[in-house]
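Take this structure first; my questions come after.
Removed: one protein chain of the complex. Kept in place: all other protein chains.
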């Protein structure tokens, strides 16, 4: 899990700026790259992530589309066949529901269906996650639903540096990528960004905090909850590692096993409802691959098994630092 | 897991006949019950499951719809609000992709969104599963995708008796149910059917074979693979239980734990791709709830992490009896 | 089948109406509404403006989460909703039809409770034939088609009116449900509030169609485009459509052409994507002002009574808002209510945990 060579000096950015920088860089690098979706052009996106792109690259490469998620993704398939590199935005991950039939069964399978003739270098960007009191659907963290339709990669950065480099990687990847952006962190998490020209391939988890008693596993915004929980645990005398998965597909099984073996205990945290969430996959995998190294079972902390509630009640739904802390205590103390 | 009282003598039926009998019975019992979908009326469905219904109950209660899965499910929401009990058919579970945005985020959430004002007594029937060399999508076993949208129940019978009783229960249930029908078994599995007037609630797994060394856990068509595997294991001196989950939501956690505790070893089998399949949920749950009773980790046997292949190659994709047998051996022998 | 004659051009089902209530407040021809109806409409339009103002103020004070104003669309929303009989007909909103929901029977307290997070009081009361607001664009359309279908199957004499926006007209749900409604010949009235924008996306980027009403032909139903700022035109078209629905004449598509004068919602800034001139032009043709002029000209209200009415409306809202603020906030385990009839055991356990955590 060693990081490759740096080619530019680090710059401090928010996640939002890092994503925008990646879009600028990739559009400049390859004129086949197109950015489109609802309101991404003139407005620059409802979060202003794509701000300035249309002015810079013109209305042929950055454009607003009609309000139809299925067509946005479906057209991306055709644009890719026609030699373009589409980077569509779905305004919120919770509206990939409307495009579901064009993502897993079409975009993800087109390389295979066409026996390799039509690879799909498409990156779908979509923000998700709770904590910002959005209306219904706008927080739904449904990334695990796409793990049942192989052919697509799922990338969930938690830091500006990863957002910057992994979005570039996604756009250059010959395969489709669902790139999930933690809306809660867009402007709140800042950090150094170092542009890498030859980054590691997808599928490498990263230890973002070293500890010895328990490993907290997460991706996307939940990584930061785990970091806070780890600090609290520290005060209570428990030393927690935090592993940022970074990509769900491909999954870094070796990295997971290694991180958990070193502590013997693990808690996996995600915002999606517990049942059927990707935490189950992590837990199942760890038990399969590292059973004998586990001193206690992997504990999952997820969203509740209910529909995402109105903003006023999202704390009752979401995994919180206290819930993570108490799960970690349980893992360690039994 | 004791079965309740019988109210009618057992009759021998195929799964298909059992489903049809349940539809006849529920339509006769309650005139609000409607059956609709593509080709379910005049034709009686592409598998002839609904044959005879339209002649018997008339074109107002059994009707063909346009080719639009989203509208079929979406209209069901409205029909339910209007006081009907819709039993829509989606021609194959793999075409719930097209209705995805109307199932989890709408149908499943309407009770909650309307704060109880509009319960959704809707049962979506859909066949799925491999082994019958269907074209693309027709075999996709995507039941786990619906476990991330709470509010809907997921029922996956493997025997005629369950098909008959659980479909009746589903139709009478005030909540939405996704009722998955194993197409491979429609006509091949026959068995006694005893109509129960007051069946057990959903969420009770059933031990369909008793054993002492390892518990094979499955639902839908895979239950029968497990039964075959259990016979083979018997010859090799390994005594396997087979647990038929019957419903994924609600999940019979207590039944699972009890069944696995008695053997100390478990293998979970499903047709969906391994990663993100419901086997992960079973494995994670068992480790969380029965860690100390497990002599070895729960092993998953699933479909491969690739798109469902053309018919000629489905055996390479699907869980097979040999794969189950060798997983069970590994669980037992380490 | 191949022998059937090829049609000499499909019949155009789009009917267009002349203006009824002009920008000057003068009605051409007979008014399609009674004096009482005009006054009801006027009151609802004023109330809608007052709700916009109050909700935006409360949002700025962080007492309301997000608010999407009606401003500019009052005639389209009120004129259509008034064609319904709330005891008989159903109303299915999108998410910007506040006065229609209230007119259809949603109590003001419940209305504000929804926006102010007092969820225990925010439901739709039993008997009010209304669906909750829909946040997934266009998803309400198949629900409405199904509901109308239920009315037909039950032989209930009732119409269903459903709203959606110009943006919504691009979603698959729009198409699938209108086609279904057409072929099932159900008593549905689809009111498209074409306010020229879907967030920042103007109508000409939404579709190349000249009119959304023209889509009706492809579903075998009548379609009509009206000036959505003309209360009388909207009401007349809606009333026609409701009658047709009640008389077994099937569904109708109505496009109300209006303009979203305000921001998309409280977190939007329209200056980022449109010119002030465009907004000024629209402001100059405020639909409520048209009605106000008519009301004064016809002597339905004196200037004094009108001023009094405005004060009353604002006072009522403010009182409601204050009483809602006094309502209890929901408990944490509210999120487990109404998920299922009976919670699954595992979820029940989560509920218990949540209650315990909340107490800590």
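Things worth noting here:
Letters A, B and C name the chains as they come in the text, with residue numbers starting at 1 for each one.
We take it that a contact is a pair of C-beta atoms (placed from the backbone, for glycine too) under 8 Å apart; a residue touches a chain by one contact, two chains touch by 3 or more.
This structure is a prediction, so every number in the text was calculated from the model and none was measured.
Across the complete structure, the visible chains that the omitted chain touches are A, B, C. If you put the hidden chain back, the residue from A:44, A:94, A:151 or A:182 that touches it is A:151. One chain of the complex is left out; on chain A, the residues touching it are 34, 60-61, 65-66, 68, 70-71, 73-84, 86, 101-102, 105-106, 111-119, 150-151, 153, 173-175, 201, 203, 249-251, 253-254. Against the chain not displayed here, chain B makes contact via residues 38-39, 42-44, 46, 64-68, 70-71, 95, 97-98, 133-138, 274-275, 304-307, 309-313, 315-317, 320, 322-323.
Along chain C, the points of touch with the absent chain fall at residues 1-4, 6-12, 14-17, 19, 170-176, 179, 182-183, 185, 196, 204-215, 217-221, 225-229, 250, 257-259, 278, 281-282, 285.
The working rule: only the chains that are shown with their structure count from here on.
The chain with its Cα centre farthest from the Cα centre of chain A is C.
Averaged C-alpha coordinates put the centre of chain B at 40 Å from the centre of chain C.
In chain B, the residues that reach two or more other chains under the touch definition are 101, 105, 112-113, 150-151, 249, 251. Across the assembly, chain C contributes residues 119, 136, 172-173, 339, 344, 346-347 that each touch 2 or more other chains.
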